[in-house]
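Yeah, one chain of the complex is gone here, protein chain that is, but the others are all in their spots.
Now for subunit A:
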Amino acid sequence: MSGFLKIAIRNLLKGPTTDPYPFGDTFIPQKLRGKLKVDASECTACRTCEEVCPSGAIKITKNEGAYVHTTWYNTCCFCGNCEFFCPTGAIKLTTDFHTAHFQDEKYSFVTVAVIKETECKNCKTKFVPPSEALLKRAYNGIDIDLDELKLYCPECRKKIAFERLHLWLRH
């Protein structure tokens, strides 16, 4: 027993090793995977997160003039797959681990991000413009051309880009 006696006495002197949480501070590592934060301005409603989420916690629905990105915490397992696979970096898992809630709030305990559609400068159809994060990933730099082009819907964008190419070739 002598071996353990040494440890026991040391422990006695050290005091409790548990944190006094919730009455005091506790150890929260910076990389802790807690509740999600979804940045609507970065998100392009590409549905990658919805596809890779193992528990079906993410649903993206189409409303009038907007896409709604909902994360439901009653099935989310905080795996971080959505964050890893999101091409624009719109999803970040925060260190907020407080997920206790009442039964009444079961369906409303969610994170919601609304991704607004904009009108095409030319044909006025609604579409989700590429976010800056996505453009930065796809192109080396964002120039004035890109800033202008992203105001058009994919159809018109194709047409305009082609016309410009045509003009440029003629010169």
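Quick note on the criterion: a residue touches a chain if its C-beta (ideal position, glycine included) is under 8 Å from a C-beta of that chain, and two chains touch if they have at least 3 such contacts; residues count from 1.
Operating definition for what follows: contacts and distances are computed from a predicted model.
Student: Using the UniProt record as the reference, specify the protein name of the hidden chain from among "Ferredoxin-NADP reductase", "Carbon monoxide-induced hydrogenase", "ABC transporter permease subunit" or "Xanthine dehydrogenase".
Tutor: Listed in its UniProt record, the absent chain's protein name reads "Carbon monoxide-induced hydrogenase".
Student: Among A:77, A:123 or A:138, which residue is in touch with the absent chain?
Tutor: Among A:77, A:123 or A:138, only A:77 touches the chain that is not shown.
Student: For the chain not shown, which residue from A:36, A:93 or A:156 touches it across the whole complex?
Tutor: A:93
Student: For the chain that got dropped from the picture, name the residues of subunit A it touches.
Tutor: Spelled out for subunit A, the touching residues are 1, 3-4, 6-8, 11, 17, 27, 29-33, 51-55, 77-81, 84-85, 93.
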